[in-house]
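The complex is shown incomplete by one protein chain, all other protein chains being positioned as in the whole.
Just so it is clear, A, B and C label the chains in written order, and each chain counts residues from 1 on its own.
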Amino acid sequence: MPFVRALLTRFATTLVTLLGAAIIVFVVIRIVPGNPIAMMLPPGATEADIDRLKTLYGLDKSIPEQFWIWLVNVLQGDFGTSITSRQPVFDLVTGRLPATLELSLMALVIAIALGGTAALTATLYRGTKVEGGIDVAGGVALSLPDFLWGLALILVLGVVWPIFHISGRVSPSLGFDFQSNFYLLEALVRLRFDVVLDLLGHMLLPAIALAIPLAAIILQLLKQSLKECMHDDYITLARTKGYSETSIITRDALPNAILPTLTLIGVQFTFLIGGTVIIERLFSYEGLGNMAIDAVINRDLPLIQGIVLVFALLFTLVNLLVDMTYAALNPRLRHA
Amino acid sequence: MSYLAIKDLTVRLKNGVPLLRKVSLEVEAGEVRALVGESGAGKSMIGKAVLGILPRAARLTGGKILLDGEDLLTLPPKARRERIGAKAALIPQDPLTALNPSRRIGPQIIDRLVDILGWKRPKAEARALELLDEVHIQDPGRVMKSYPHELSGGMRQRILIASAFAAEPKLIIADEPTTALDVTVQKQILKLIREMQERHQTALLFVTHDLGVVSKVSQTLTVLYAGKVIEDTNVRAFFEAPAHAYSQALLAATPKYTDPDGSLMPVPESIITAVEQEVAAFDAQLNG
Amino acid sequence: MNAAVSDQIYKVQDLRVSFPDLSKKPLFGAAPRTQVLKGLTFDVAKGDVLGIVGGSGSGKSTLGRAMIRLLDPDSGSIRFEETEIAHLREDDLRPLRKHFQMIFQDPMSSLNPRRQVGGIIAGPLRLQGFDNIKVRVGEALEMVGLPKSFETRYPHELSGGQRQRVGIARAIALKPDFILADEIVSGLDVSSQAQVLNLLEQLVRELGLTLAFVSHDLSVIRRLCSRILVLHHGEIVENAATAELFDNPQAAYTRTLLDAIPLPDPDQVWA
Partner (left out) sequence: MPDARGQIRRLPGLRLWLSGGWLLLLVLAAIFAPMISPHDPLEQDLFAARLPPFWEQGADPAYLLGTDSLGRDLLSRMLYGARLALTVALVAGTLTCLVGATLGLIAGYYRGWADLVISRLVDIWMAFPPVLFAILLIAVLGTGLTSIIIAIVVIDWTRFSRVVRAEAMSQGAMDYVASAQVAGRSRLGIALAEILPNVLPTIVALLTLEMGIAVIVEAILSFVNLSISTDQPTWGGMIAEGRTSIYQAWWVLVFPLFALFLTVLSFSQLGEGLKDYFDPVLR
């Protein structure tokens, strides 16, 4: 079965990527000049104390040896223990991951809605001032990164017109007892729309900040491939059949223009997830990225290692998912 | 009264450069008229103007297009679009890009009948099967369910021909329909177009750069240069003795394997100059 | 015809070429390979104008590109003059390259958009260590009937026919023994087509070139070529002198091809 074999090959390259990422982080954080153990001990601790802790965290062994031990443990589901909080890394990471996932997916939905609408509008009104205006807005949106959009949004919609919350994930005053870490999903399922509203009030600004650059990319690429499609003969033919411009764009051009955009959205979505690191910091949103920065500042080696692995896993998963969607949507591959 | 009558059609680029210069021509039901000329002669532009698919950079600035006695240019856009959709059809140049790659063949033939002409779906489907059979496609049922990439170029052009005839239009515009095809496939497709045209007694406007093809499909022809009609004649007269010097040069430049020495003569500089002057004089007369 | 070894500029034997078929490539993994040339054997005599004809997918362009080693054959032998070049490494080919040149189908993509015409023609001369480059560029332009002032033009400032002439000038400037012309008139109008063909015919005569002319158009080939190779699905179905092929075609495919050509003549019977 060539397909199964190809799937295995693809899986293997994904593993190589993950392994490479893990090794690089492992080596990088272990050549840290500052001794992480020293930071954990009260002043006046003896050399013997330090050695004891080193042995405890396995830091007295050589780097390849440490990596091997870590890898074997990971494969058994043990990601180690955080140095600062003394809790299992796995619990810490899975506790924060849902917050980051909810934020990223919200941002993705906003970006697709925004970028898609803008691209279709610009195509419908091509050659007019509407297209020009959308182009300029898209150009500016693309030029500036999420970090700057986040700051601007805080200023405008958080301070000047304080419509949204600018820090945290949920108002503590709400006193809602969450059973899971997927707050938004849970509030929706339990039909607590006051909680949903509060969550959105916290989530929307960071999500929009993340979404703006991606929306601009979707706009540009979708518009470009729509434009190319509009030159194809089947569009001309549809015109001679008596269809309106709107129906030609949405019915004939869009299904063909979406495919190249889709592949790019995959790559760009991983960038967006990467962007949550600083955006979560900016909005004091309790997600994985915010925890990652604390972990780096505190030199919490096992935690850093765990978080990076989760991010890498997430990224490769997104890419795999995009490839499969592409195959499912493309009739050439579907019937090959 | 001819089915299609074009009178003094002028098309310009937005910056004023003329693409068509007061072109007039007529096509009757059952007649095949070829539009001939080199690139830039404006031969495709005529068909595009009739079908209302001029490129955005071009503007129709004068003249009349009478389809079945009705001046298309006086109709509001929606009515005009629907009138064209019901009475005329296009056989496009490149069969590889003229079918929507993400949709199955069946709906692509049927959609016009259902959406624009308001047929019932089963009736439209029956009609599509009948048409595919008429253009000599084996197993029409299977082809209806196929995607374009699963079919060969010749097959796709057959489907496009079937689709063009689906609504029984009385005018068909074929825009270089065989240029992208191999010569052996071209022959089959040309014969098919003629066969369909004769059976349905359609008026056919056939755009081509190939005089060989002209002699095979058409009864009348219009020769264009720089958007101006140079010669309007019938095929037999043209191939016996073209009236205009430019037409003569064009015929002499056309390769002919039966007479290698008598063909492929470059168009002389002097004739190009003369015809350029003729166009300039025509322009001066228009503006003056 | 004298078949002595020294009269043959090319001896091709059992030439096989395959490509990965990307349209059948699965989403993951390598694409299957499609045989494009399935064991071709033929010779090209010095001074011949060889027409290579066939439909799309016949392998005619692939054959041309294999002959001047723009692609690597899977197996077989290509003997150019006295040298076996089928599997020669690029470094060893380089000194030979001035002997066989190519004119490309699409002059827009084959002329570097960032160079002026003069530089485009001078480049290969400089690489192959010619002297008097300025003079040679001028000569080449003159031979293809372009004024010297064109040296400072960019490709996008020229018409299709003029670009094709620049492509020809670049090839002949090196005074090669063999030129491959790949569908070089298929993008041109009949009037410029006739001009380019006449030019080519004249150059072949004046420079004593051997020419391989790849085309899908038998009428054009008849005008120019002395010998014709008919390809079909990667195989040679007929290899004959021009007059012979047109008067008495042997292969069924050749006859189909000839019958399908629409002559500019309303009396031609086209059954």
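Note that in this section contacts are C-beta pairs under 8 Å (C-beta built on N, C-alpha and C of every residue); 3 or more make two chains touch, one makes a residue touch a chain.
Keep in mind that this is a model prediction, so the values were computed, not measured.
Engineer: Could you tell me which of the visible chains the hidden chain touches?
Structural biologist: Taken over the complete structure, the missing chain's partners among displayed chains are A, C.
Engineer: Which of these touches the unseen chain: A:8, A:63, A:148 or A:174?
Structural biologist: A:148
Engineer: Quick one: which of A:8, A:28 or A:72 touches the chain that's been left out?
Structural biologist: Looking across A:8, A:28 or A:72, the contact with the absent chain belongs to A:28.
Engineer: Of the residues A:200, A:293 or A:329, I need the one that contacts the missing chain.
Structural biologist: A:293
Engineer: Of C:94, C:134 or C:148, which sits in contact with the chain we cannot see?
Structural biologist: C:94
Engineer: In the full complex, which residues of chain C touch the absent chain?
Structural biologist: 65, 68, 70, 90-91, 94-95, 97-98, 100-102, 104-106, 109-114, 123-124, 127-128, 153-154, 156-157, 159, 167, 170, 174
Engineer: What residue numbers in chain A mark contact with the hidden partner chain?
Structural biologist: 13, 16-18, 20-21, 24-25, 28-29, 31-33, 139-140, 142-145, 147-148, 151-152, 154-155, 158-159, 166, 267, 270-271, 273-278, 281-282, 289, 292-293, 296-297, 299, 304, 307-308, 311-312, 315-316
Note that only the chains that are shown with their structure count from here on.
Engineer: Top contact pair of chains, counted by C-beta pairs?
Structural biologist: Result of the pairwise contact count: B-C comes out on top.
Engineer: Let me have the rounded angstrom distance from the C-alpha centre of chain A over to the C-alpha centre of chain B, please.
Structural biologist: Taking the mean C-alpha position of each chain, the two centres sit 52 Å apart.
Engineer: Express in whole angstrom the distance between the two chain centres, defined as the mean CA positions of chain B and chain C.
Structural biologist: Chain B and chain C have C-alpha centres separated by 33 Å.
Engineer: Identify all positions of chain C at which a residue touches two or more other chains, and write them in rising order.
Structural biologist: Within chain C, residues 23 contact more than one other chain.
Engineer: Two or more other chains touching the same residue: where does that happen in chain A?
Structural biologist: In chain A, 332 touch at least two other chains.
Engineer: Can you check the complex and tell me which residues of chain B touch chain C?
Structural biologist: Spelled out, the residues of chain B in touch with chain C are 38-39, 149, 182-184, 186-187, 190-191, 209-216, 235-236, 239, 249-251, 253-258, 260, 263-267, 272.
Engineer: Mind listing the chain B positions that touch chain A in their complex?
Structural biologist: The touching residues are 51-53, 56, 78, 81-82, 84-86, 88-90, 92-94, 97-103, 108, 111-112, 115-116, 147, 149-150, 160, 163.
Engineer: Could you list, by residue number, the parts of chain C that touch chain B in their complex?
Structural biologist: Listed in rising order, the residues are 23, 55-56, 189-191, 193-195, 197-198, 216-220, 222-223, 246, 256-266, 268, 270.
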